[in-house]
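Complex shown without one protein chain; remaining protein chains in place.
Presenting chain A:
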Amino acid sequence: MHSFGYRLNTVLTFALLLLAVLCGAASFLDAFNSPLSASSSYVQANAQVVKVNRFRRQLNGADEVSLTFNVSLDMKRLFTWNTKQVFVFLAAEYETPKNALNQISLWDHIILDKDQAMFQTKVTTKYPLIDQGSNLRGRKVDLILHWHVMPKTGRMIRDKLRLSDFHLPEAYT
């Protein structure tokens, strides 16, 4: 501590160390309010397929589906003082003879604020459901809602919730 530069360096380094501790403490305290394991009980959501817009076979032999569905979400309880945003996406899951599990993201959304976390919309698939092959006729498809809670500091929490399922038509439209 014998010179100006030395003292300045010490202050800044110690301040930076305490900043790291502060961020760790903020992240840790946050975990008390929204326990990691019960995250899915904090979310209420529903999604129903309204209409199959298009169901065709592409030139390369893959099936392609475009849907319209109603989504209603209530994710207010996921937001704490340490939450930066919540990334939500709806995934379609189904089984084919070729793959035991197929997961395809149909629609996603970024929620920046607690006020924006409750809404209902009617929306078409942002990303079409494209199969590896042509196994979709008459297939049962589950709709699963996934969310990533991104904090300002700390660990990202990922969770999901199974919403509903539907059957694709037997023939192409």
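Worth a mention:
Here, contacts are C-beta pairs under 8 Å (C-beta built on N, C-alpha and C of every residue); 3 or more make two chains touch, one makes a residue touch a chain; residues count from 1.
Assume contacts and distances are computed from a predicted model.
From the set "Yip1 domain family member 2", "Signal peptidase complex subunit 1", "DEAD-box ATP-dependent RNA helicase FANCM" or "65-kDa microtubule-associated protein 3", the protein name that UniProt assigns to the chain left out of the figure is "Signal peptidase complex subunit 1".
For the chain left out of this panel, the touching residue among A:Met1, A:Leu59, A:Ala100 or A:Ala171 is A:Met1. For the chain left out of this panel, the touching residue among A:Leu19, A:Val50 or A:Met156 is A:Leu19. Along chain A, the points of touch with the absent chain fall at residues 1-4, 7-8, 10-12, 14-15, 18-19, 21-22, 25-26, 29, 80-82, 152.
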